[in-house]
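Every protein chain of the complex appears in place save one, which is left out.
A and B are the chain letters, set down in written order, and residue numbers restart from 1 in every chain.
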Amino acid sequence: MSGTASTYVPKSRVAKWFESRLPIVGLVHSSFIAYPVPRNLNYFWTFGAILAAFLGIQIITGVWLAMHYEPSATGAFTSVEKIMRDVNYGWLLRYAHANGASMFFVAVYVHMFRALYYGSYKAPREVLYILGVVIYLLMMATAFLGYTLPWGQMSFWGATVITNILAAIPVVGDTIQSLLWGGYSVGNPTVNRFFSLHYLLPWMIAGVVVLHVWALHVTGQNNPAGIPIKSGKDAVPFTPYATVKDAFATIVFMILFSWFLFFMPNYLGHADNYIQANPAVTPAHIVPEWYFLPFYAILRAVPSKLGGVILMFSAVIILAFAPWLDTSRIRSCNYRPIYRQFMWVFLGVALVLGWLGSQPPEGGYVLAAQVCTAYYFAHFLIVMPLCGLFETPKPLPGSILESVTGPGKQVSGAGMPAGVAAAPQVKG
Amino acid sequence: MAMTRVLSTTLAAAVAALLLGAPARAEDAHGGPIPPRVHWSFAGMFGRFDTAQLQRGFQVYKEVCSNCHSMKLVSFRNLAQEGGPDFSASQVKALAATYQVKDGPNDSGDMFERPGRPADAFPAPFPNDQAAAAANGGKAPPDFSVIAKARTFSRGNLTFLYDWLPFVGYSEQGPDYIHGLLNGYRDAPKDFQMPEGGYYNLYYPGHIIAMPPPLSDGQVTYAKDDKGQPVAPETVDQYGKDVSAFLMWAAEPHMMDRKALGFRVILFLIILSGLLYYVKKKIWADVGGEVHGLQPELHKTW
Partner (left out) sequence: MANSTAAPADASHDGNRRDFLFLATGAGLAVGVGAVAWPFVSSMAPDAEVIAAGAPIEVDLSPIQDGQIVNVFWRGKLIFVRKLTAKEVGDMRAVPLPEMIDPAAFGTRVKDGHDQWLVVYGNCTHLGCVPIGHQGNFEGWACPCHGSQFDAVGRVRHGPAPINLPIPPYAFQSDTKIRIGEPAGGKGEA
């Protein structure tokens, strides 16, 4: 991290001794205390902290659940029910973990929409943004593996459908499938290794999150005006200003989480998953968890199996190319009158795709999914490049301070100490 | 202005999708009549199980359902659990002893039967699924441990938008479905092709159910009150309600704990967020108050 932002000066001799050997306190200080934050951040920017909180919740509840869970085809379903019935507060741990996953995705989708709307993917934040896409991919893999573990009907058939998707990959597909199954079909070895991988991936997420935060603290945060910090007056120190705001937003989000956890714990799940896995019976309707529905709709939009698989993966991977597909120099949609409209339409299309993913693939639903899928890709491949070329942006404010006060006005109170704000390397 | 335009575009897209989807719904086999909504004592934020109803429901399960349906994940001891049917420990012990449970092997290596203990799970009516299937026309009757959470029905396309909300929400599909099913036996319509051994049920997906109507009025004798009248009507409707409530408890034995804790947690979080809000306001006052970039009147200036 840039280091110059650190104003940490160890006071005691012990602290000095330690800091000269491992400057970790200074590192934390520069990253989470003295770090300059644009003063105009809105609540969209609190979702990073919310996501960090949920990663923690998922890891902790998950480790505790693993103390009681039995990863086998015969024991998984019963051991989950044992957790629900007999383990003290087992129902709390399990419902927190299951609904926590959903809330994690709610938060990540808001976070992603914010990145797209305010152009947080543009230079110099491309690596930061791509690390975010990597985290999202890891989250999807983790969530899929985790959904298999209760070994209900949806677990089993979800795993069957998704591993069959992998078999569509030319040449190596069958081998990958067999290595994932550990047998000739989804079965006991599968649930055992999925458990192992489900335990592994969150630590990889945590690792990439460290890189994500590191990259953030090199480039500095984007903000609703999309212009860099130019003087100390544009910024406030992370602590206490961002800390308290993040804490407030996190607690408010926890109210939503608690509502689902305590009063609607099965609302986001699927009833069929309370039926033990049975390879001889398929549920009438195989539907993934809600957060995968848009991609599921894209998968089913094309009649060809391989084509559907390619489209589905492309729908995620294309996100990583946004920095180069967007030709506009302006980051924030607040100053992009045309593209802003398209951004909201894109959100609408994504939501409709999600809804279509939950419907049976018949008649009008398929057609609608095809139209929406085409638009989804058109947004990235046509709208993004062309808008930047033809749109006349609104004039940008002179500084972040001006964007919140209007030109020529002042706010009372100081921002960051002079010079501090220059620390993050901000470019163009 | 721009917002309205955007919203109307999005809305138009959504409506268009709905209309496009509409023709498909008619042929959607998963639709069908929606089971009537029962007023459950355990529904809603402050819902509580009705102990007397759970006890009656258990009686129905024991006398009728348990002849075919197992409940492997529930033990006798659970019946004495707080927030459940709340039988006394001695009642449960006596009840368990009326069952024969397979145990073993003993010292000579043989399996043997002994009277049940509270720690035992409910013995299943059939030794395994295959035996259950063979005795029931090819399909094993489902286990009842979590059935109230394992059954649901579609209430139409967009109910999911508000079903999760406080006060107007709805999450009792399971017991409503069970109650509806038990009261849903009808004569098949004339042109309906009914295979042998099938029964027509209004609420069963596809309408062909292999289970014969299990309940009839007066089949289970409820306890009498001081006037010599049954404590609850001895009707299929009432049996259905009682057994559905019992099965909901069996599927979710900690529901009352959960709701009680949830109320406290949410109250705590609301108070905490209120405190944090004012702390935040005070802290941000040092730098001229919190301002952010979602102010439309500022956008007009540029």
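FYI, contacts are C-beta pairs under 8 Å (C-beta built on N, C-alpha and C of every residue); 3 or more make two chains touch, one makes a residue touch a chain.
If you're wondering where the values come from, they're calculated on a predicted model, not measured in any experiment.
Counted over the whole complex, the shown chains touched by the missing one are A.
Across the entire complex, the residue among A:H29, A:R94 or A:R300 in touch with the chain not shown is A:R300. Across the entire complex, the residue among A:T7, A:T74, A:S185 or A:T327 in touch with the chain not shown is A:S185.
From the options A:P23, A:P240, A:P337 or A:P361, the residue with contact to the chain not on display is A:P361. When the omitted chain is restored, the residue from A:T160, A:S332 or A:T373 that touches it is A:T160.
Contact between chain A and the unshown chain involves residues 157, 160-161, 164-165, 174, 178-187, 189, 193, 279-282, 284-286, 300, 303-305, 360-362.
The rule is short, and it goes like this: only the chains that are shown with their structure count from here on.
Residues 39-43, 78, 81, 84-85, 91-92, 95, 223-225, 236, 240-241, 244-245, 247-248, 251-252, 254-255, 258-267, 271-272, 274-276, 284-285, 332, 334-335, 337, 340-341, 344-345, 347-349, 351-352, 355-356, 359-360, 362-365, 367-368, 372, 394-397, 403-407, 411-415 of chain A are the ones touching chain B in the complex. If you check the complex, the residues on chain B that touch chain A are 2, 5-7, 9-10, 13-14, 16-17, 19-24, 27-30, 45, 73-74, 78, 142-143, 145-147, 149-152, 157, 163-164, 166, 169, 171, 173-174, 205, 251, 253-254, 257-259, 261-263, 265-266, 269-270, 272-273, 276-277, 279-280, 283-295, 298-299, 301-302.
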